[in-house]
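Starting off with a structure, shown below.
All protein chains but one are shown in place.
Note that the chains take the letters A and B in the order they are written out, and that residue 1 is the start of every chain.
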Amino acid sequence: MTVSARAATARSHEENLIKPLTAFRPKLFVGSLISGGVMALLFYSWGYQIFNDIGVAGINRPVFWGFYITNFVFWIGISHAGTLISAILRVTQAEWRRPITRCAEAITTFALMIGGLFPLIHLGRPWIFWYMVPIPTYRGIWPNFRSPLMWDIMAITTYLTGSLLYLYLPLIPDMAILRDRALKETPKTLRAFFFRIMAIGWRGTPQQWHSLEAGIKAMAVIIIPVAVSVHTIVSWDFAMAIQPMWHSTIFGPYFVVGAIYSGVAVLMVAMYLLRKGLGIGEYLSDKVFNNLGLLFLAFALLWGYFTFAEHLTVWYGNEHIERLVFNERIFGKYSGFFWTMMVTNVLIPLAILPFPKGRKPLGTAIVGLAVLVGMWIERYLIVVGTLSYTRLDYTVGTYAPSWTEMGIFVGSIGMFLFLYFVFVQTTPIVSIWEVREGHHLEVKAQRQALAASREEP
Amino acid sequence: MSKRTHAAFVSPYDVREALERLEQDGFSTGDVEIRSSAPLDHDVFPERHAVHSRMPWMALTGAALGGLGLFSLVAWSSSVYPLPTGGMPIVAIPTTGVITFEGIAIGAILCTVATVLYECGLPGLWSAGTGPLDHHLADDHVLVSVTCDEGASTEWAAKALETARE
Partner (left out) sequence: MTRWGMVIDTDRCTGCAACMVACHAENNIQTVGEVEAGKGRAMHWIRIERYYEGEFPDIKVRFQPVMCQQCGHAPCEPVCPVYATYHTPEGLNAMVYARCIGTRYCANNCPYTVRFFNWFSPDFPQPLERQLNPDVSVRSAGIMEKCTFCVQRIQGAQDVAKDEDREVRDGEIRTACSQSCPAEAIVFGDLDDPESRVSEFAEQARATRLLEELSTEPSVIYMRGGR
């Protein structure tokens, strides 16, 4: 293909990305409406809980944490999809990253927003959550930085700030492209104004490009340890407590692996839906699915290994209280959950992902859904499975979620979809300039090859 | 009377040729503005268009400030209202370390973004997008703009897709 013909195809592909932003798409509109409605369930249920007190949830003594903390860990886990993966791929300069960084980073940002809501929902008195924020007030007392919950607040604030900025920095030049188009084609529309604000006056001079790329590179390096620290700290909420099968040194890395695993799962499902719904198969190509599928497989194996290591040590150690929780999980009350999780998180991925035919969009999306179910169960088992059993046998309890808790859970899924629908309709879901840069690099490589072949006799 | 001439190029390699001609005509780099919708390879520009960034150093400075800031906040706020819990020291180093780490990270992140914005001269909300050829940027063309005297040569723009003047 000649250079100019190539450029023409590239332009027509870009049109597919820009269309959802400039034209009315009924499917996207209906999708946003429905998911918005489901999201309303979250706020209705939360409001109901605030007005009727926390007791409307199913939590009790000794299961003081239930659905809310499960969902908190679940959503924070999902947030490890984007920023971490896109940062790792950027740092390693993997060329196939270009089409997926944006949609992955958006998952991170939205999942974090939702995950960050859950600790607030779960509070007994959410209206004074700011007691946990280190600001000088009339109270004269500061938060207790020895509490893992304070580490959580610090880590999630840092990660959310970082992910938002890391999503926004590479978005500026794309917004400038959209602005330049809109000001020519449809000036004086709200859309043009929006793009103009979002592009904050980006010109695209060599100096700007250089600074931006240096900034993105630095952010990628910073965000990787932050992401690792976030889920490590979430795991420490459990590991710092002296409860059976919580108080474990393996929890930090185990949770990080589980988080990335569930994050890749969401990314797979999201990419499949984007490819189907927006018709952008040229960007989210089979090659991308194949490569991510391999990463997915690696994390399936890692997760399986960690799960085995964790349970083996507990079983072998054979301490009375740990053994109690262990037995209920593997053979007893929670065994149904546990073995479902093993099927969805180990068996299904290992049956599909090792084969090239399985690493096609549909195959990876199916595995993604299965893993999501499994990872949710894992967190439920950790939270409820441990808390149901206490060291003094007299206080053993049980837990069943209430309608409020279920409504908030379902609503949080709706909120994620809603935010994503809005995002797809306001920003190009594939980074236009990064793909262009990839084309430029290819052209350059071709020219060099051509020049080299001419020099030869 | 000075004017501003803009030219849109399809190929970055034509841009290089144009820049070399401008240099021969005696234009300083300050008069020439190159704009593109994707980062251009550095071998497109002559040496004089060199770019610079204070980036990794500014990130490190931010990291140092953030870490120090949060460590001091924790150490100070724990000591002004000392409340013993669980037999731990008032300023427990292991727990403070976790917070300090997050301080390092957030300091580096904020400083990085501030540096990028400063070096790019952003935000300058209304300063771009309204030039006569700006829409060419959306089509992945490269724009070269020169401030020059009325009647100066526009020969450099000969290979351009489109040329305009203000």
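The criterion applied here is as follows: a contact is a pair of C-beta atoms (placed from the backbone, for glycine too) under 8 Å apart; a residue touches a chain by one contact, two chains touch by 3 or more.
Computed from a predicted model, the values in this text were never measured in an experiment.
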Given A:Gly77, A:Gly115, A:Pro148 or A:Gly201, the one touching the chain that is not displayed: A:Pro148
Out of A:Ala5, A:Ile135 or A:Leu392, which is the one that touches the chain we can't see? A:Leu392
Touching residue (missing chain; options A:Met132, A:Ile224 or A:Leu369): A:Met132
Those residues of chain B which, in the complete complex, touch the missing chain: 83-88, 95
Missing-partner contacts on chain A, residue numbers: 53-55, 58-65, 119, 122-126, 128-129, 131-132, 141, 143-144, 146-150, 153, 237, 240-243, 387, 390-392, 394-395, 397-398
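As a convention for this text, only the chains that are shown with their structure count from here on.
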Can you check how far apart chain A and chain B are, centre to centre, with Cα atoms defining each centre and the answer in Å? 28
Over in the complex, which chain B residues touch chain A? Could you list them? 10-13, 33-41, 45, 49, 51-53, 55-56, 59, 63, 70, 73-74, 77-78, 80-81, 83, 85-86, 88, 92, 95-96, 98-99, 101-103, 105-106, 108-110, 112-113, 115-116, 119-130, 134-135, 137-140
For chain A, which residues are in contact with chain B within the complex? 3-4, 7, 10-11, 134, 140-146, 150-151, 154-155, 157-158, 161-162, 165, 169, 172-173, 176-181, 183-185, 196-197, 199-215, 217-219, 222-223, 225-226, 229, 233, 432-434, 436-437, 440-441, 444, 447
